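The other protein chains are all here in position, but one chain of the complex has been omitted.
A and B are the chain letters, set down in written order, and residue numbers restart from 1 in every chain.
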Amino acid sequence: MTAEARHETAGERLAGLLLAPVRWGMNLIDRPMTWLQRRLGLGGVAAAFLAPNLLVFGIFVLFPMMLNVAYSFTGGGALFLNNRVFVGTLQYETLLSCRDFLDASSCREDRFWRAVGNTGFFVIVQVAALVLISLATALVLNREMRARGFWRAVFFFPVLLSPVVVALIWKWILQRNGLLNAVLVELSFEPTLWLVNRGWAMFWAIFLSIWAHLGFYTLILLAGLQAIPRELYEAAEMDGAPSWRVLTRITLPLLWPNLVVVILLALIRAVQVFDEVFVLTGGGPGTATLFLVQYIYETGLAQQVRNLGLASAASILMAAVLIVLTLVQLLASAWRERKEQR
Amino acid sequence: MSGIATFLTRRRGGASWHFTDVLAWIWLLAGLLLMFGPVVWLGLSSFKTRAALSEFPPTLLPYETSVVEVEGFDEPLPLYRVKTEDGEERLLVQVRRIGTVAQMADPEAPDEIIRVPLVAREPVREVRLATENYSTPFERYNFLRYFYNSVFVTVVATIITLIFNSMAAFALSKYQFKGRTAVLAVILATLMVPLSVIIVPLFSVINGLNLFNSLWGVILPTVATPTGVFLLRQYMLTIPDELLEAARMDHASEWKIYWRIVLPLAMPAVAVLAIFSVMWRWNDFLWPLIVLSDQELYTLQVGLNSFQGELNVQWHYVLAMTVVSMLPVVVIFAFLQRFITSGIASTGIK
């Protein structure tokens, strides 16, 4: 033991102990990798480093993506592609055949159109409300205040909760004998069966997803706000600008790139709404809160008779929307970075 | 008291209150109530007995009727506060109930039966935590199993994610090779296609590989996250190439450069990914729901969902298990709040 080794803290020694098997494993891999390096050079090493990730990626992401397209052109009940019947664009035709596109009940696959309608409504209302509330919260949290960390945590922590937990927390509050009805009765209102009423079920679906994700967007916007140089505000103060003008002329324009990214991220997420709402309402009452992912899940996997082809076709249509949104989002991110560099 | 008031009202520069200050405080307090309230309510409720949970209106704290051991009775008897006809208040135990009349007795003198109308008595209650809500699901139901499955999935998936993603990120950030741009583009492209879009074909892939109804079927599709590769690659790009060259001059093999130089230096990013990965895998719901059909293999989230979906919901257990399943996340957050929030703010991933 050398003099320096004795300076090791207990934590470092513990870490060293924990890392010992890792070190052993890594040294084990060193040999074949070195051999590879000698045989194939740096290019070969790079391939070897990429291989595990790409392999898993190929099998479980890339291949299914292509498979998805193939499935959407087949029919029948078989699970594996080689046993399935090619049906051309039949599945898409089934999904898209409607006498009146504004009336879901006139469609062959009315559940799909109800899911589309519900998802569309959800996306518009949820994203609008979510972004506004996040923005307001970020603006409040950006003020000079004590214990900002605490307040940020208050708004942020639901982000980390699982969708099942989120749904159960609120399901418990919204149930017939729940806290909300108790408060209403206390204030001499009528108690309501929140999740049995179609309109209220949608309201709470939207409320829940805002409650759960609000903190995430607030955080991004808050980071954007804090990146605005203080001098700008001080200059505005010297100019005697009233606070609403500071907001509309300085804060919002400078925050705009972040806001665009937040809106697009929220859109992408909203289109995929499923977990919390599924646990909260199961899509009900009736089809009041049936969304696209649940439609795909039920049509393709959860029903007695699986209709993989139809589900695939529906997911391809959904993917198309997501791809467009993501492309726009990537462009917006690049644009934001360019702006920030300036 | 005035100290608290000045603390709460103190503002920057000691200026007077502006209406925006009032609005901000209203917003914060409403937020506190709406965001924190439900969780506190969950926590309080999870300690209530089944009987207390069905009460309406509910009480804030978990109360339970007090019981007293009385000589001559095998079971402890519930204690009541009784207003007798002469206006006197007495503590009596209920021996039995017949219609609207209760037969009660003084716990000191249990032989003398006193008849009391139901309206004239009120149970004596005390605060008691119904911890059996927590222990029974672990003993009688499968929750211990669910918990174990969730831990297994989370730990294994995170370890594999970290190793695979960091290796790929290393190759994509520190080597020039043909097809690098192509690989990057493919990974970027799949960022657009979330798992929820490919559940149908993925299900058949999992079946084809005989991974249906297995925890590995839950783990494997999640480990090659493009998000993780990108996060780590961005960070590794900031590690100077000269360090790698110095290591090469020092006779280090490429593998050694990866795990002795680059990986330790990328630790901040690896830690962020580790935290995210733990959160993702612990909270995953849709995919485990699809892959796992055997109760024994359910993760906590799936188990919880199936438990609450039963016809006769046993809320006292559901609530307690909900608390259990959010506990690890809350603990992580409590210790690593700053780390998590700055990680999200800088990377924009969740």
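Throughout what follows, a residue touches a chain if its C-beta (ideal position, glycine included) is under 8 Å from a C-beta of that chain, and two chains touch if they have at least 3 such contacts.
The rule is simple: contacts and distances are computed from a predicted model.
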{"item": "Identity of the absent chain, which is to be given by its UniProt protein name, from \"Sn-glycerol-3-phosphate ABC transporter ATP-binding protein UgpC\", \"TonB-dependent receptor\", \"Cation:proton antiporter\" or \"Nitrite reductase\"", "value": "\"Sn-glycerol-3-phosphate ABC transporter ATP-binding protein UgpC\""}
{"item": "Candidates B:Ala252, B:Ala274 or B:Val313 - the one touching the absent chain", "value": "B:Ala252"}
{"item": "Residue in contact with the excluded chain [from B:Ala24, B:Leu53 or B:Ile261]", "value": "B:Ile261"}
{"item": "Chain B residues that touch the omitted chain in the full complex", "value": "240, 242-243, 245-253, 256, 260-261, 264-265, 267"}
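Convention: only the chains that are shown with their structure count from here on.
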{"item": "For the chain A and chain B complex, residues of the former touching the latter", "value": "26, 29-30, 33-34, 37, 42-43, 45-47, 49-50, 52-54, 56-57, 59-65, 67-68, 70-71, 79-81, 136-137, 140, 143-146, 149, 151-165, 168-173, 177, 179, 181-182, 185-186, 211, 216, 219-220, 222-223, 243, 261, 265, 272, 274-275, 279, 282, 293, 296-297, 300-301, 308, 311-312, 315, 318-319, 322-323, 326-327, 330, 333"}
{"item": "Chain B to chain A touching residues, read off their complex", "value": "7, 11-12, 18, 20, 24, 27-28, 31-32, 34-36, 38-39, 41-42, 45, 54-58, 163-165, 167-168, 170-172, 175, 177-178, 180, 183, 186-188, 190-194, 196-205, 207-209, 220-221, 223-224, 226, 229, 253-256, 258-259, 279, 282-286, 290, 301, 304-305, 308-309, 315, 318-319, 322, 325-326, 329-330, 332-333, 337-338, 340-341, 344-346, 348, 350"}
